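What follows is a set of notes on a single structure, which appears directly below.
Removed from the display is one protein chain of the complex; every other protein chain stays in position.
Moving on to chain A:
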Amino acid sequence: MKIWVPMDSAAKALGADEVAEAITREAASRGIDAQIIRNGTRGMIWLEPLVEIDRGDGRLAYGPVGVDDVPALLDGAMDSLGPVENIPFFARQTRLTFARCGIIDPLDLDDYQAHGGLAGLRRAIAMTREDIVQQVTDSGLRGRGGAGFPTGIKWKTVMQAEAAQKYIVCNADEGDSGTFADRMIMEGDPFTLIEGMAIAGIGVGATRGYVYLRSEYPDAIKVMNAAVRIARDRGMLGQSVLGSDHEFDMQIRVGAGAYVCGEETSLLNSLEGKRGVVRAKPPLPALEGFLGKPTVVNNVISLATVPVIFERGAEHYAGLGHNKSRGTATLQIAGNVRHGGLFEAGFGITLGEVVNDIAGGTASGRPVKAVQVGGPLGAYMPVEKFDTKMGYEEFDAEGGLIGHAGLVVFDDSADMLRMARFAMEFCAVESCGKCTPCRIGAVRGVETIDRIAAGDAAAADLLTDLCETMKDGSLCALGGFTPYPVMSALRNFPDDFATQKEAAE
């Protein structure tokens, strides 16, 4: 009998380790010959710890499983959810980037290969640099870290740059609230990221890579470090990648708790051992990046999607999606939702479908009030905008952004003035301090919102002006995009900004 218990940190935070121990204990006392595998999560977080058991006729899911449920689980007396693939939340997805996540043992390279792993890297090794970069361009892949910049174009710039040393830097700083896709793939299928970075290295002519991983993710750090060691021992990394003429090796570097270090130039400074302040652009990191050398900086999901593009072909990937947003969106459904987790599907699904149909509305059972899409720098979308389709341009047209594709749902108890104030406060705490509109503007923003709350009607116009200044004058999107949550709260939920004043009148 095979039993899978996730080692994903969300599953562990909900008791997966205790459940795994109980299963080991109970199985032994029952004389059951059970092989326990610690897998990644299947992404249905409301069902975690989600245990799967194969008694010889396929994997059946059970969840959420508590320690007290374990005897019934092993006696076959616990109701099964059926195969994971039949659970509606899962059945509706198109899993490409996350195809293996939750299925395999994350640190078993043979299991990885048995599920399509390394096929993309092998294909890339047989291609020219130009063809590798062209594949990525043809796939339509755009950066999943926030800005949505075409990945193939970035790679081409680095490929064409002449330098003795080039680098691949993976941005695993994942600081946005509402996002956990990077963490999930690093904990659940780390070789995918390593493979994607190796393909990037071969494509642009870079022999060294770094993953800049936030310190708030101790489990992901452990899994990635272990995976890199295994990949090196097995010849997937090193002087001769999979026995080819190509060299590529990589290291994991740990951040130190600064949100702004997710911004690529700040990240590069941090990686070099400096203060994580933003650099002025140009020069582009693609030309003068880590240690002044040409550098690809890509998000975890961008890089982890590369292997499947090479495995199945650029056309297959580009065949999914909507308008200029090709392939799959790895949505992270979070906050006050009944069914939260990772949902991967082609771009083009509407916000309302995601929140109401897939997530099943709020966890509290109260009406949805707002959804913040794209992290702390993303807009608060009201229910009136629920027919907005998931796509970069589509969200932009509605005054929002997709960002790293995290969705945080709020019920009607949310106070949008407080959320706007929090956005400014967060910007003030996390500003790198280099530019005035962000550093000072955010502090003024908090004060101005407090004036609105105290009943000063004129302060709303001041806030609007201040947001314009931050938007136009900030060096990076921390100060530049903080106006998104603030102004969307003010515009879409004017009542929340008027209550105090009216109460005073």
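Here is the rule we go by: contacts are C-beta pairs under 8 Å (C-beta built on N, C-alpha and C of every residue); 3 or more make two chains touch, one makes a residue touch a chain; residues count from 1.
Just so it is clear, contacts and distances are computed from a predicted model.
K.L.:
Quick one: the chain not pictured, UniProt calls it what, "ABC transporter", "Anti-sigma regulatory factor", "Formate dehydrogenase subunit gamma" or "Peptide/nickel transport system permease protein"?
P.N.:
Missing chain, UniProt protein name: "Formate dehydrogenase subunit gamma".
K.L.:
Looking at the full complex, which residue from A:F248, A:F310 or A:F410 touches the chain that isn't shown here?
P.N.:
A:F410
K.L.:
Of the residues listed, A:G40, A:G341, A:G361 or A:G480, which one is in contact with the missing chain?
P.N.:
The missing chain is touched by A:G341.
K.L.:
Among the options A:Y112, A:F191 or A:Y259, which residue touches the chain absent from this view?
P.N.:
A:Y259
K.L.:
Out of A:Y217, A:F347 or A:Y392, which residue would touch the omitted chain in the full complex?
P.N.:
A:Y217
K.L.:
For chain A, which positions touch the chain that isn't shown here?
P.N.:
Residues in contact with the chain left out: 9-10, 12-14, 45-46, 48, 174-180, 183, 208, 215-219, 251, 253-259, 270-277, 290-291, 332-337, 340-341, 363, 372, 376, 406, 408-411, 414, 419, 422, 426, 430, 432.
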